[in-house]
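Of the protein chains in this complex, one is absent; all others appear in place.
== chain A ==
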Amino acid sequence: MNREMIEKYFRKEQLPHIWCPGCGNGIALAAIVDAIDSSDLDKEKICIVSGIGCSSRASGYLNFDSIHTTHGRAIAFATGVKMANPEMNVIVITGDGDCTAIGGNHLIHACRRNIDLNVIVFNNNIYGMTGGQYSPTTPKSAKTATSRHGTVERQFDICDLSRSAGATYVARSTVYHYRHLTDMIKGAFKNKGFSIVEALTPCPVQYGRRNKLGNPPDIMKELKESVSLTDSSKIKIGVFKNESEPEYTSEYHKLVEAEVGKYE
């Protein structure tokens, strides 16, 4: 990321970040910042909301109104922010465990409401901060700190889940495909409704090491090879849904407009 972006959008005194060498979170964060910079969002009215975990530390680095909330609850806090002040551009930064395990209920209900939140999930398939336990997106048979012999659980597809639950913009990319990822996030900002972008990102320390995936560049190459825009035998990236539907706070505002002033 160029220096100009750091000067413009980062709380420099909070840097360097806490992420491990080889972690992809910094790239995902840079993509968010690029997308913000090239969007027409009112920069004075951006609110970053995050939960708990490696990815969620991102909220502290960006110079906007920001809330580092409790584990799994970022979308619920963000719902309060957006409803209280619909002018806010609310960006939720969360991880796979935060968003789909402990926070899974809030995710599906925010999708259902189609409330105008932009959720960026840094999916590294593992609980990194607590030492590498399996998450709902850990692939079956992968070794983690709590599945030494390989996970026996099946994994969530975050995009399928969100689309089924009613999200109106659903996309996936990887931190290898930086420009593509940035475009996916820009698309999220354009959608007036619930948008979710799954950013696949490597965790060489907690996930790569246990599964003998090699050094960070090897893992990046593997990430690149594992996805495709077209090949259905690979993990698909791209926009899976982009539809315009009534947005929650706008619908609620209609109710307020019809009722306001009638209190006795």
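In this text, contacts are C-beta pairs under 8 Å (C-beta built on N, C-alpha and C of every residue); 3 or more make two chains touch, one makes a residue touch a chain; residues count from 1.
In this section, contacts and distances are computed from a predicted model.
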*The chain that is not shown, which UniProt protein name from "2-oxoglutarate ferredoxin oxidoreductase subunit alpha", "ABC transporter ATP-binding protein", "MlaD family protein" or "Spore germination protein KA" does it carry?*
"2-oxoglutarate ferredoxin oxidoreductase subunit alpha"
*Using the definition of touch stated at the top, determine which of A:7, A:44 or A:153 touches the missing chain.*
A:44
_Among A:109, A:186, A:209 or A:241, which one touches the chain that has been omitted from the display?_
A:109
*Which is it among A:17, A:68 or A:190 that touches the chain not included here?*
A:68
*Touching the left-out chain: which of A:25, A:59 or A:162?*
A:59
_Footprint left on chain A by the chain that the document does not show_ = 11, 13-14, 44-45, 47, 49, 59-60, 63-70, 73, 75-85, 87-88, 105-106, 109, 252, 255-256, 258-263
